[in-house]
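Before I ask anything, let me first share the structure, which is written out below as structure tokens.
For this view, one protein chain was removed and the others were kept in their places.
Think of it as A and B in the order they're written, each chain with its own count starting at 1.
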Amino acid sequence: MSANVSSNLAAMLKIRRFEEQCIAMARAGKLPGHYHVYIGQEATAVAACAALKPEDFLFSTWRNHGHLLARGASPGKMLAEILGRSGGYAGGKSGTLHLSANDLGMPTTSALVGGSLPLATGAALACKRQGKGIAVAFFGDAGLEEGAFYESMIIAQVWQVPILFVCENNSIPPKDRKRGQYTSSTLPAQRLGDVTQSLQIPSEAVDGTDLTAMEECFKRLTAEVRNGGGPRFVEVCCSRWPGNIMTWPELPGGDWQIDWAFGGKPDVDAMVAWLSSDPLSLYLKKQLAAGALDRTQIEAIDAAVKKEMTGAAQFALDSAFPEASEAYRHVFAAQESAL
Amino acid sequence: MKITFAEGLAQAIYEAMAADSRVVLIGSSFMGLNMTARKLMEPAVRDYSDRMLVTPISELALAGAGIGAAMCGQRPVVDLGTGSFIFQAFAQVVNEAANIHYMSGGQSKAPVTFYCLAGMRGMGAAQHSHRTQAMLGQVPGLQILTPGGADDAYQLMKWSLLKSQNPTVFICHSLLFTETSELDPNEPMLPVGRARIRRQGSDVSIIASSITVPRAMAAAELLEKQGIFAEVVDLRTVVPLDRETILKSVAKTGRAVIADECHKSFGVAAEIAATLAEDGLSFLKAPVRRVVVPDVPIPFSQSLEEELTVSTEKIVAAALQVLGR
Partner (left out) sequence: MTDLSLKMLHRFYEQLWQIRFFEGHVQRLAASGEVPGFPHLSTGQEAVAVGVCANLTEGDMLFSGHRAHGHVLAKGSDPYATFCEVIGRQDGLCQGRGGSMHLVDVSTGMLGATGVVAGNLSLAAGAAWAAQVANKEKIAVVFFGDGATGSGVFHETLNLAGLWQLPLLFVCENNGMAEFTGREEHSDVAKVSAFAAPYGISAQTIDGNDVLVVNAAARSAIQGIRAGSGPYLLECMTYRMAGHYVGDAQHYRSKEEMATMKEKDPIERLRLHLLAKGDSAEELEAIMQRVKAEMTAVVDRARKAAHPDPATVMDYVYSADFPGREENAKWN
């Protein structure tokens, strides 16, 4: 088993198990508020983050857990934040919606559709001026319904700043897509890239269920952006996980099982169908077929990941809620009041 | 050294750009359509054009890009043009910039300056005449600088570009451009958060900011001719608001007239009046008076706009009223 295969597998599993744990905790009444999970999109964050350097900046949305984990954030601090505890990244002030980790180049997370795109463009401007790093903006397909998206693309292109726009389209699967039939049927464009291409930004689409294809794609695009090629747009065609229902995520068929890569089947039809576009299951099957790893190795990686998640949960639950006085802190940053 | 308000601004921008290469201008028509004042920006254009970004009409993303760049190590100032255009950028100014430091639990900061040329400028009509300091004052996390004199235009702008660690809305008024004041470059700056007593007085406190400062000063002069000594308190910044200086002044004079160009309801003057009601009631020898803009959009026609304007005459009349004359 190559180091790359095992690290890819571990990285994807880490996200999947983290999200399953969030759902379990929410069911148990321990996770307050609404939240979004990244199940079914793990390969995107893993492939994209593999192409990034420490000096790069990342921006995400409400669906940010995968991006943070792939960037190397601590699952314990993340979960503590999601539970509103003092040990979280923001001491309980951000929750899941604004989860960020400044020391990993994720300075803020907007929960507004299109909210982070101007910020990411500004981060790219800073990179250009400082002569190092690039910015990557992850966002959903609904982002294209917001004016902020267009304005960001326009200024990114006019200023030629180093930014990669990654649109994770988790709506209707690509093959079933027709004009006028988008996410919530709200964008008449045939391909999302047509819109950005009309703004003169080189655009392409990539299969979000195929980790290997995305590794190539992100490596190439980030290199182009890094070398001063200006902005790039990529539509990642993922497929919607059946647990992503309207209000709170559910786990149809229960936690994901290794056995499903070995012929076993979940007892929910929608899940059986979805497994054929699950990037994790597909990656495993491909590596198994190529003889790159065996079941024991997979089980060992999964056991390690699960153990890490149990530890994270313990850390989060042990972390105290913030003091009431914390509510007044950080409204303004400390500063000198005169020249 | 005597300088004009516009000179103060231009000089602050130039000096800040010279002092710190992280200062970038996103948009650069700081002087609006005032062609004489625009000339003052020429040295900056000559020496630092590489740090002045050409901008499409995309206020939302420009504001956001300023925030993003600020979080990542730059010190941008975003020129939003006429004050009313900040509405195009509200989603970023109000819902991103103001929240970033807080919701990251102090991890991140966004020292960006949003610059606007706001206010009733004469026939700007409803869509180019907004004063946004009161509504923005409802957004914790934003600093709101409202200079009313050339000295503060210079110092507050320079401070905002070089020292501030928080998102700042810098609200200028185009009718202030020719106001002059003395500026001693060697004198230490009055700290941000401290109001400036522009004129000492014993009979009534006139509390003003931005464009109402010169009008309050003119009113004080007229009042003096009638033997009335008005104290003029220039707030300089609406957030932070120097409640202490306001209360001290009213403790001394016992009477307060608040002159402000925001609308009457929920305005800056309303906040000051509430402060006096809560913490200064015992000082007051008469009810406070607000000289503010009625709750009406700003009409185009001169005769109608003048009806709404916070004028020197109205300030004088209010002062006489609180003095029972």
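Basically, a residue touches a chain if its C-beta (ideal position, glycine included) is under 8 Å from a C-beta of that chain, and two chains touch if they have at least 3 such contacts.
In this text the structure is predicted, and so the values were computed from the model without any measurement.
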{"item": "Missing chain: touched chains present in the view", "value": "A, B"}
{"item": "Identified contact with the non-displayed chain, of A:55, A:103, A:194 or A:255", "value": "A:194"}
{"item": "Given B:18, B:45, B:126 or B:277, the one touching the chain that is not displayed", "value": "B:126"}
{"item": "Residue touching the undisplayed chain, where the options are B:243, B:264 or B:314", "value": "B:264"}
{"item": "From B:3, B:16, B:41 or B:60, residue that would touch the chain that is not displayed", "value": "B:60"}
{"item": "Contacts of subunit B with the absent chain, listed as residue ranges", "value": "29, 33, 35, 54-61, 84-85, 88, 122-128, 264-265, 294-297, 299-304, 306-308"}
{"item": "Residue numbers in subunit A that touch the chain omitted from display", "value": "144-151, 154, 157-158, 179-180, 185-190, 194-195, 197-200"}
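Basically, only the chains that are shown with their structure count from here on.
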{"item": "Chain centre separation (subunit A, subunit B; CA means) in Å", "value": "41"}
{"item": "Subunit A partner contacts - residues on subunit B that touch it in the complex", "value": "22, 24, 53-56, 58, 60-74, 76, 91-92, 95-96, 99-109, 111, 140-141, 143, 155, 158-159, 162-166, 188-193"}
{"item": "Subunit A - residues contacting subunit B, complex", "value": "57, 59, 88-94, 98, 100-103, 107-108, 110, 112, 115, 117-127, 129-130, 135, 147-148, 151-152, 154-155, 158-159, 329-339"}
